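One protein chain omitted, others in place.
And then subunit A:
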Amino acid sequence: MTGVLQKSPTRSGQTLARRRRRVPPLVPIILGALLVLALTYVLPPFRNYQLATVGAYFTVTAGLTVLTGLNGQLSLGHGALMATGAYTFALAQNRWLSMPLSVLAAILTTTLAGVVIGLAAARLRGPYLAGLTLAVAVVVPSVTSTFDETFNSDMGLSVALDPPPGVVPMEQWQAWLCWAGALVTAFLLATLVRGRFGRDLRAVRDDETAARLAGVHVARTQVIAFVVSAACAGLAGVLFAFLAQSVSPGAFPLTLSLFLVMAIVIGGLGRLVGALLGAVLLVALPALAQTASERSGSQHLEGNLALVIFGVVLVVVMLAAPGGLASIHTNFRRKR
């Protein structure tokens, strides 16, 4: 038997070279924070607002890419979870006018919603899970019109906010808070996903039976993934309410949920960098569409052009880099 064992040639030197070097998550987070901080001082107010929106989108796409990319659960209902967070934030803020308290309340409510949906989701697979989350995406906005005394139907609620501290312009303040939320979320997710839990998430995604035999509690892993992802969506909802200073069902349509999924797929599933790229696209492409339609002078174009552009980008990226934009870099390195 010893002889046979030696049969396999050892290429350990080569193997070690191929080992992936992992950067501690704190490094890119701190660099990102510094970059954003610097940008907010040089960008004009509208660009700062857009930057803030990217941060808010990144908060939800980061959570969604962990759920869909790493754990393999497709959710078409994250827009609705954002709405849940946003409305809770608005109601709490209008009552107590205390940001930390309202944010906490919003995240807790969304987490709770995440537990409920996650428990159901852990029993569903593939298209059935998509169907369930799709139902959530449809139902939540209509709740606002059913209980219009609380939620004020399609008009929505305005959000009472404290003015920014000192002489900081509103847009800069928004960018700071949104990116603080986004980067804290990204850091927590990156830390969570780095070790054994991240491995379990992916193991469940790839082969549930084998994962179970290896000792992974499949249902628990799936529920935790959903809850974590829902909490991120809740925080993103808060940031959107904070950005718009109002909440309305129109801000969280079904298309938002679909756009979120598209964004993480284009960016690169299961990678936070991909989620970031997706968030950038979610802001940049509609802006691009708007500029284009303004140039052409057609009013009809504006609403639909963003969808077209998104579709085209999705097709092109999937053809050129099936792993998403984030994979281009690695592919390039591998080819060399």
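As a convention for this text, contacts are C-beta pairs under 8 Å (C-beta built on N, C-alpha and C of every residue); 3 or more make two chains touch, one makes a residue touch a chain; residues count from 1.
To be clear about the criterion, contacts and distances are computed from a predicted model.
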| item | value |
| --- | --- |
| Protein name (UniProt record) of the chain left out of view, among "Carbon-monoxide dehydrogenase medium subunit", "GerMN domain-containing protein", "Branched-chain amino acid transport system ATP-binding protein" or "Cell division protein FtsX" | "Branched-chain amino acid transport system ATP-binding protein" |
| Hidden partner chain, touching residue among A:Val54, A:Val216 or A:Leu305 | A:Val216 |
| Residue of A:Pro163, A:Gly195 or A:Gly297 touching the missing chain in the full complex | A:Gly195 |
| Interface with the unshown chain - residue positions in subunit A | 1-2, 4-12, 14-15, 18-20, 22, 24, 194-196, 199-200, 202-203, 205-207, 209-218, 270 |
